[in-house]
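One structure below.
All protein chains but one are shown in place.
The chains carry the letters A, B and C, assigned in the order they are written, with residues numbered from 1 in each.
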């Protein structure tokens, strides 16, 4: 099939009406389509949450693992079978809360995967507690009296650790999001796209409209190769407008490039296994 | 006692001769002394590792918990008893590897603690594997063929998340380190001091001498209130010299300041407990 | 009125929960005994959710299969539950729905709501219909609305209620008794547990959201201001338990609550609690596993795990919560025992218990006491060095809080340690410390509570634990009523396992374990500790709770 419909599956979507996840899913299918991918060539990994249900609604390979733990699984799958286009598409609680340590170290490891974070500011599936990106002071079920921690800034964090592709998308800007997704999947190395995804049920402040009034696509005046400029952009918030687009971009060796001991092109998944081949390792013990 | 010797304990130190940990310990005692602290007023939390043995060698309260998990314990202890001066003194593997997620979120939570990271680039106690701060490409026991991940930059990370006190110390600069420690303990909120601590046994590259040739105390020309400048400094490495001192500093409300529902000064540890006082919470259920 | 069972069903987001809660409270306030269960899907909108509200003039302990009325907020509700409707049962649903059924009482709910200008009052309309149908006192029902809504919203809801009330002819003429004083409460297991936690003086609690433990923490969080405590949402469960341990070390009574997956992440911390002899209470609210399993449903699948979770050997208390009232009492007791023996206590609940709602006599706060067993600071002079892990005659080392005695420091140590709390590698110290820690297990085993015996001594003895208490109690009572001499032992304390009553009751009987899991984990434990084997097993692991009917039918077919 040559339309994005080759990625369709018959599966009822457990998302609320009006949820940004629908748009995100549609954009992802379109991006894969434009990249000419076939279902069996793509692997989407996710954790647990509303966002994390995404791979159930698209026909590709799916590793729907534990809450917070999709990044390590995704990196390993890519290492074992480099032919797969590996994408992590999961929630902000998943990526930055429970999975924060893996986020940090996935940047360092630089495996060639794309990481799409559905940033809705809340834990949707567990009914609206604050996610790490929610603003200080907002009351939620679970944070009576208001959030007491500063919001996490994932883009600034990624830039601080020199991630090679750091971007922000918005479900209210479809074409822009599709192209971001394409670029992230195409990028060789770990690519982060934090996606502003309104949750009309639990996040009554950061609505589609609220974002529409604030987002500001980065134009030619921004040089994504300039790390300090990128860092400054990543700190921009409500006042100066919320920048969307590729904030930082840099080419660097991937994990596979650094795996010098594996012959280029040799995939672990295709390795022939033979116990006798290991006999040589016994030699030094005689 | 009015000398730092009031913090001495009779306990054989399980550190190697020439290890930077000895200096770090001595500086910590001196800093506490200069701050006029008494042993019972101080709590040192640590995880597991060579660095993490520190609280056994100083007479203060000690929470020597799990590898990687000292930050949450320290934050909670401070919340429960604000009268304690709470310090985390532990390894780089502990703080940035196993404990990376807590590092990230301790910044957001901004409990009034000081975090001293013994940064030796290795996992000392487990015999020399790379810690997250070790350079790319270095071979270690466990990373045959060399480290394949970029080093973590803890200071850049802390600045990216707007930690209020971000500093680097060096065991080769004692007086400087003592004053940094003092300032960090005095700071109201989460204070990070990443301390360059040579490990003569397992880190043969980043030796005392190596650092001595490279560190560069930050002088008056650096404005620690300037976040972008601080970020730029945190990226400085071997070439431009390794800056030590307070890189970023900002006053902000602490966790306790945000605990508006607890009467100022009321310590949870001193709360009188009475089952009957809770009876009122049953009223709505009649 | 003997025993009515009303189902309210609809899609997630349609207000099933609100309506069911209103109906429950309305019956409850009439002096009837209520028992309500929830069946929710793991999603926020759509799908199919339902609640069953059972009402009777005597205390109720479990859900029932047969329905007397269905309040259908969508067609699917009728389709899915019609077969359970009693012969002269009624279906109440909106006239706009495509339902045709002889039992149907079609109501213009949506239309009226639109006329009233607020679609959200459909719930109050339905409440009015139910209230009027059951002959309730309108003033009481109005009062309940007034507790939930205010101002404009209240006014329009009351208007809806009135409208519905007038519209309805009385379909179930129920001779309701006099309205009693408010001498009974209506609570979920979560709420009773939360009240127990507050009564126990828990001052610090850390958590990470996870169904079905979330409601407990929301309950506590909502009250943190009034109670003057801290409830902190952590970045993950590992942080949560290590925070709780830091807080307990510093002197708080600390709690963690989670479900199986989160508990898995906590078990290293549990081991730390064991090694460092730090008191801690963990509420483990079970749901079907493994992994993510069925997030919103029920199971008793984590008993075996809880018994030995965490590496190495250390003492612990494992207590299953049987009923809301039991949860209240056990919470308070767990905090006391955790501090008395300086060990972790695990309260085993599950989604069924957490979410069901039951009418109860008020909880007795006066019967609880707080027993911290802390060392009196004046007992430690600045001369004698305080030894956190001192080997004393009592078998429990004295516990002092850090910062409370000048000159004294409190050492907590994760490695094997000396009496002072410093790292050691000595074989003899190790042996003494293991003996001390495990000795506390032996001490604790002398004060665990025997299982509750229900019913009659006879040829069949059921054994069970935790939340199956309610359905099993109803089943045993019904079977006794039919003349079958059956009894049941329902365990609360599970570790250390009390074995006396089982050893006394079991001989000569057919033993049947009734458990909400696949492998019969209680039966295994009984074999392990007593070598008494169950003869038959009634096991259920589809995520839905037992009803008394399930047990009765099975028993009649298999063991009676």
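Just so we're on the same page, a contact is a pair of C-beta atoms (placed from the backbone, for glycine too) under 8 Å apart; a residue touches a chain by one contact, two chains touch by 3 or more.
The model shown is predicted, which means the values in this text are computed figures rather than measured ones.
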List the shown chains that the missing chain touches in the full complex.
A, B, C
Touch with the missing chain holds, among C:145, C:307 or C:444, for C:307
Using the touch definition up top, pick the residue from C:293, C:324, C:471 or C:498 that touches the left-out chain.
C:293
Among C:272, C:317, C:360 or C:380, which residue is in touch with the absent chain?
C:272
Taking the full complex into account, what residues of subunit C touch the chain not shown?
41-42, 47, 238, 259-261, 263-265, 267-268, 270-272, 274-276, 288-295, 297, 299, 301-302, 304-305, 307-314, 414-416, 423, 425, 427-428, 430-431, 434-435, 438, 517-519, 524-525, 527-529, 531, 533, 541-544
Since one chain has been left out of the picture, which residues of subunit B touch it in the full complex?
12, 14-17, 48, 50, 65-68, 97-98, 100, 123-127, 129-130, 132, 141-145, 148, 201-202
Which parts of subunit A face the unshown chain closely enough to count as touching?
11, 14, 38-41, 43, 45, 48, 53, 55-56, 59-66, 69-81, 83-84, 101-102, 104-105, 259, 261-263, 266, 268-269, 271, 273-276, 278-282, 284-286
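Here, only the chains that are shown with their structure count from here on.
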Report back the single chain whose CA centre is most distant from the CA centre of subunit C.
B
At what distance in angstrom does the C-alpha mean of subunit B lie from that of subunit A?
31
Report, in whole Å, the distance between the mean C-alpha point of subunit B and the mean C-alpha point of subunit C.
40
Starting from the mean Cα coordinates of subunit A and subunit C, work out the distance between those two points in Å.
37
Spell out, as numbers or ranges, the residues of subunit A touching 2 or more other chains.
100, 132, 145, 148
Multi-chain contacts in subunit C: which residues touch at least two other chains?
223-225, 232, 235-236
